[in-house]
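Quick notes on the structure that follows.
Shown here: the complex without one of its protein chains, the others still in place.
The block that comes next holds chain A.
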Amino acid sequence: MMYTLHTQVGRSSIAFQIQTTFLNDELTSRFRSFDASGNLEAPDIQVEVYDFYGKPFDDGPVEIQENGDEFIYIRADYKLVTTPDYSQAKMYVHDDLALKHALINLYSAWLIHRRAGLLIHSSCVVENERAWMFAGPSGAGKSTVADLSVPRPILSDEATLLLFEPDGSITIHDSPFRSEMEEACEFPSRPLAGIHFLIQSQDVRRVAIRKGDALISLLDKVFYWEHNKLETAKMIALCKQAVDGVPAYELYFQKNDTFWGVIS
């Protein structure tokens, strides 16, 4: 392999072995590099990344196979082969989008397997030192919310990295999985204050919702590819833990920044 990159995502360390300069450039722009020479512990996740796989993403699904002691995820533009504990993986990718999605796939599965946290399809913005999450279906305005919230610090614009801390609290960590606002956040993490589910509307208002409804809304926002009932049960339990820990709201909003008036 041509390149090596040691990085930290949330509380976990990842070591990449990278085949090509193109992929190395992509990864080094997305992840902060750490000098791992003084670190005697093995990384949490080891990934070999190979180029020249498949064809561009065609909106097709991710197919999952269990092959002895390997899980294999296949999409038109990537193939991910991982050990069942997701600590060692090989990914074969077509382009930068494939690389990002294969990484989201692997890291999300690793978080759930370890009951450490969730990757959630949402944006997340810091206001008064606390993190506010904005989730919704495609096109609901997740990245618009992040855009309109500048100059507030942005922890994520596409995939929010939610971790359960050892003391039981929930923090949102700076997400390396971004769609447009690629700049790293000035804060490595902030405590989660609440979850908003976005609804486009003519008026701007916020309505508290019951935790059961919040759980139902959150379940299909998690980056998760179902393949194993135990992992699915863990994912559900983690979502429950998240909605148990913080309030949730429906946020009716127009595409302008007045919505912060009803939040803070």
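The rule is short, and it goes like this: a contact is a pair of C-beta atoms (placed from the backbone, for glycine too) under 8 Å apart; a residue touches a chain by one contact, two chains touch by 3 or more; residues count from 1.
One rule holds for everything that comes next: contacts and distances are computed from a predicted model.
Peer 1: Would you kindly match the missing chain to its UniProt protein name, picking from "PqqD family protein", "Phenylacetic acid degradation NADH oxidoreductase PaaE", "Acetyl-CoA acetyltransferase" or "ABC transporter permease"?
Peer 2: Per the UniProt record, the undisplayed chain of the complex is "PqqD family protein".
Peer 1: Sort through A:Ala42, A:Val207 or A:Ala233 and give me the one touching the missing partner chain.
Peer 2: Going through A:Ala42, A:Val207 or A:Ala233 one by one, A:Ala233 is the residue touching the chain not shown.
Peer 1: For chain A, enumerate the residues touching the unshown chain of the complex.
Peer 2: Where chain A meets the chain not shown: residues 210-212, 214-216, 219, 229, 232-233, 236-237, 240, 243-244.
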